[in-house]
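The complex appears here without one of its protein chains, the remainder shown in place.
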Amino acid sequence: MATIREELQAAVRRLFEDDKIDYFLGYVDDYGHTFPAILTKDSDLSGLTFDRKSYNNLAAFLPELRGSRLGLICKQCEVRTLNVLAAEEQLEREKLVVVGVPCPAMIDPRKLSADEAELGSDDPALWQEKCRRCLERNTPTADLFVGEKISTPTPAEGWPLLEEVEAKPAEEREAWWREQMSLCIRCYACRLACPLCYCHQCFVEDNKPQWLDKSVGAENNLHYHIIRAIHLAGRCIECQECSRVCPVGIPVDVLNNVLSRDFASRFGYASGETAETKPALVAYERDDPEDFIL
Amino acid sequence: MSDPPVPNESTPAPAWEPNIVGFLCNWCSYAGADLAGTSRIPYACNVRIIRVPCSGRVDPLMILRAFREGADGVLVSGCHPGDCHYIEGNYYARRKFIALKQLLDHVGVDPRRLRFSWVSASEGRKWAEVVETVTRELLEIGPYRYDRDGDD
Amino acid sequence: MDAEYYKLSAENAAGLFERARADYDVVAKTRDANGNLVYGRPVSFEDVAFVDEQPPMSAKAFALPQNETLVRYERGGGEIRAETPEAPARDLLLFGVNVCDAAAFDIIDRVFQWDYLDDPYLARRERTTQLALACTALQRDCFCNRISYAEDGVDAVAYPREGHYLVKIQTDNGRRLVERYRNLFAEADGDPETEITSFLEKAGTAKREPLLETAQSGLAGAFEHADWEILASTCIGCGICTYTCPTCHCFDIQDEGGYVGGRRLRTWDHCTGRTFTAMPAHQPRDRQYKRYRQRLLHKFWYYPERFGPVLCTGCGRCITHCPVKINIKELVEYFGGLSDAPPGGRRHAP
Partner (left out) sequence: MRRPAADAMPPDTEHIYEPRLLRVTGLAEETPTTTTFQLAFEDGPRPDFKCGQFGEFGLYGAGEATFCLASPPHWEGLEITVKEVGKVTRALHNLNEGDQITFRGPYGNWFPYEELKGKKLLFIGGGIGQAPLRGLLWTCLENRGDFEQLDLIYAAREECELVYERELVDFEGRDDMGVTLALDPVCPGEPIPGWRGRTSFVPPILEEERPSPENRVVITCGPPIMIKLVAKTLIETLGYDPAQIWTTLEMRMKCGLGKCGRCNIGSTYVCKDGPVFTYEQVLAFPQEF
């Protein structure tokens, strides 16, 4: 039986041969890593793969390739992203060929040891948190599905890290966040890896007025992360890229999860479920809760 | 780096008065505050008012910037639901405030530091009461000082 | 100076750490609250982590902090008063840092001493002594074995042996450290250089041809290579590679505060970001691959052309922490003509 790798390469080769696409956005592996790659019809496809280290949310590269006919590998994370982008009229869906795959769940890179033995394990404790919550491991709404469909285990409930932080009393929570924020070097990888942070100019780059000081420090950093979370309120699809890419290990996505969970319970709302759902902050109900207003 | 002051100090120095930045919508709350003044209703003088076209205009960035610039509390006030001059600005604002409030609560900022109110143009008395409440609460919880450890 | 060799027993290493803490601000590898490895200020020898692994952030911040106040100012009474901050009060000892981190200082010293002496940097730098610890094995993303950087610029390197360290002293600064705690060090016996050579061979950190320095001329002819776009377009433009890099030293100068008072400070900045060269009417590097190309060429072509050494110590952080795992070593080899195969097999048809 063909491996997913072989099937994928054959499928992409066909897409190029049939002149369906100009670029293919996928993952290749080399030098011990799996990483995103932009492939053309002249590319050697032998590196193309899909494995348990295919972390990146490929939808983050759509702005770079806007206007081209594009094939891309979509796992559940990308599908949800495309839905939000469609709702926000940021997507040229007719130019995309969505290649679906059975997603075996990504292994949390912080739990990988040097020999990467964990890649073969099926212990959900080793997965990224989002994968434990995943509702469907076979890409829905794919134009083309590659590989054998697999079953999806019952999704885990809750947000363990968020709940752990929340269990602390307010003062401890403040101290904990201050400590996390004092680690932040504001490399902005969380913003740039995020497929939904697509603004041409981010507020952090504004200087008339300059909203944010350039120096790093717990307060500046916290303000950056809070505003980013607000800008993703009701939009974040919980791909956890922001946390994964953080070089100093701040669980950035906890802030996003605060709002995801709150919006789900308050407004019965989950972002990225369909391409029609309007993001929560550009919608309202007349009877939204306002018990906090004087 | 010095130790951060305890934020919940219950007995602030008597000389200390909270700085409150108020973002007031032009059509209702600003007129309401004006009415409180012309009606000579006495209330705490701790609020520095910034007039904005609509509570929907208030970007969370402005609120955080106010804290960063030394505010101890921020008060945002707009028209009652249904009364917005722009029909629905305050409905959008309400959701935005929910989000910001959730986040600030989560990171341990005392929820009493960021308050929202609906005050109409005829509610001079309500405005005075809101300011009194907010000021009193801030006097209880003391100054806002986030540890500025960014220096070298 | 000629190198000198000493033996430092494991016991005396602990003694050195304790005694040095009285005389120096001692920085070493330790773990932060999240359990992550960092360069910090452990208070006891037990808290020092002796591992090959590098902390995500290099040691450069101890000479070039991410925020550094240059001038404090105050306005009042129609006057402006400005003052410069005090220089650091204590000597700094980098204890057991990776050799690739220690070596970086000597490389960037050259630009900070180029005609204008960068006083704030040099004030810190001149009070720094390095006692580096050699790695026992090359790790996945490391390539220090491919760069002949100036290891002789490191004050002292300790090579772990059975029950003791073989310490090679390479600078006057390093010699001062030994003199200060002379009774902890014993003369090395045998042939220390041979011992070091075999240690490096075993660890995999001995130099291996072709060295990346030799790519310089190839890179000079590859500026317009068509594959830059394909291979570097996945760069997302974050600052991870530059901020974690021990040799990246570009910075920004900004004022913070208000009219009444505040400070002028410098902060790290990164050439891979979109605002780095953007001018009001003109953005010279208008695509992301051009910004990535600038970083790579600055390190392996421009800097050596101007200052001698390549601006890289092979620590591999920019690969390990890169969100899209762009591999600078592979790209230097490919564009510099040392290898025909582009990473991941991606290339345009010839």
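Each chain gets a letter, A, B and C, in the order it is written, and its residues are counted from 1.
We adopt the following convention: contacts are C-beta pairs under 8 Å (C-beta built on N, C-alpha and C of every residue); 3 or more make two chains touch, one makes a residue touch a chain.
Keep in mind it's a predicted model, so treat the numbers as computed, not measured.
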item	value
Chains shown that the absent chain touches, full complex	A, C
Residue touching the undisplayed chain, where the options are C:Ala3, C:Leu37, C:Val51 or C:Leu70	C:Leu70
Residue of C:Ala28, C:Ile196 or C:Cys271 in touch with the missing chain, whole complex considered	C:Cys271
Residue in contact with the excluded chain [from C:Pro56, C:Pro120, C:Gly316 or C:Pro342]	C:Pro120
Which of C:Val27, C:Leu297, C:Ile319 or C:Leu338 contacts the chain that the document leaves out	C:Leu297
Missing-chain contacts mapped onto chain A	207-208, 210
Residues belonging to chain C that touch the chain removed from view	70-71, 73, 75, 80, 82, 84, 105-106, 109-120, 125-126, 153, 171, 173, 223-224, 249-255, 257-259, 262, 264, 266, 269, 271, 276-282, 284-285, 290, 294, 297-298, 301-303, 305-306
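Everything that follows uses one rule, which is that only the chains that are shown with their structure count from here on.
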item	value
Taking each chain's C-alpha mean as its centre, the one farthest from chain C	B
Distance between the centres, which are taken as Cα means, of chain C and chain B, whole angstrom	46
Chain A and chain B, separation of their C-alpha mean positions in angstrom	35
Where chain A touches two or more other chains at once, by residue number	213, 215-217
Multi-partner residues of chain C (each touching 2 or more other chains)	67, 265
Residues of chain C touching chain A in the complex	32-34, 36, 56-57, 66-67, 139-141, 230, 233-234, 236-240, 243-244, 252, 254, 256, 265, 267-268, 270, 273-275, 288, 319, 321, 323-327, 330, 343-349
List of chain A residues in touch with chain B within their complex	165-166, 170-178, 182, 203, 211, 213, 215-220, 222-223, 226-227, 229-230, 233-234, 255, 258-259, 262-263, 266, 280-284, 286, 288-290, 292-294
Contact set on chain A toward chain C in their complex	28-40, 42-47, 56, 60-61, 64, 114, 179-180, 183, 185-189, 191-193, 205, 213-217, 241, 244-245, 247-249
